[in-house]
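A short write-up of the structure that comes next.
Note that one protein chain is taken out, while the other chains of the complex remain in position.
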Amino acid sequence: MGWVELVTVLALLQFVFFGAMVGRARGKYGIRAPAVSGNEMFERYYRVQMNTLEQLALFLPALWLGAQHMDTQWAAALGAVYLVGRALYFRGYIADPAKRELGFSLTIFPSTILLVAAFVGVARDLLGR
Amino acid sequence: MGWVELVTVLALLQFVFFGAMVGRARGKYGIRAPAVSGNEMFERYYRVQMNTLEQLALFLPALWLGAQHMDTQWAAALGAVYLVGRALYFRGYIADPAKRELGFSLTIFPSTILLVAAFVGVARDLLGR
Partner (left out) sequence: MGWVELVTVLALLQFVFFGAMVGRARGKYGIRAPAVSGNEMFERYYRVQMNTLEQLALFLPALWLGAQHMDTQWAAALGAVYLVGRALYFRGYIADPAKRELGFSLTIFPSTILLVAAFVGVARDLLGR
């Protein structure tokens, strides 16, 4: 599970980075806590972080459960797609929210594959095949 | 752990569905990213997804930790209550936010039971009994 662990660590480090970018945007665009709106650019950084939180809550369980029911190297490779997808999502969203689609697709796609692989594997186990 | 895995996969699929409903509501009610407010109906869909994210962050660890310290079939049965609770929460909230209470109770209840079971089991282990 070494590569799956590596992908997990990198996904968490990426999330920490997005969080740090929100903190920086707070200062730069003068949005004082507890506010999370009032400046379009700040909101972009904040929405990247929130969407990544949503995707992470799906991706990490899907990755680990999927890796129990498929080749772990393939699971890790799908994880690498997720990491690239999130990086593109960040770049696209900051440039223009309408450009977030490609990055979003590349994060939801690997999670869905992993989840389906987990579902098929779990169903087979329960049906005793 | 087959049934616990199945509940996990279904809870994640349900979360994906709620997310897709937010995406659809974005188009339908004309809320353009990065905005997440401005239309009451859109906000209902968005709040269902956010509340489910909060509940998922509690439920999944509680389910897996609880299942280490209680009968796994009972843990999975509590997970089934969670799934029904979330479905009712979605239906209730979209119809009228005041109607979200039953669904909410049916999601926080199984998580709390699982968490208490985990706590008792962990405490027993640490006390060497």
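Letters A and B name the chains as they come in the text, with residue numbers starting at 1 for each one.
By our rule, a contact is a pair of C-beta atoms (placed from the backbone, for glycine too) under 8 Å apart; a residue touches a chain by one contact, two chains touch by 3 or more.
None of the values given here were measured: they were computed from a predicted structure.
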| item | value |
| --- | --- |
| Residue of A:Ala25, A:Leu60, A:Leu83 or A:Val122 in touch with the missing chain, whole complex considered | A:Leu60 |
| Hidden partner interface residues of subunit A, rising order | 2-3, 5-6, 8-9, 12-13, 15-16, 19, 32-37, 49, 53, 56-57, 60 |
| Sites on subunit B contacted by the missing partner chain, in the whole complex | 37, 40, 43-44, 46-47, 53-54, 57-58, 61-62, 65, 68, 93, 97-98, 100, 108, 111-112, 115, 118-119, 122-123, 125-126 |
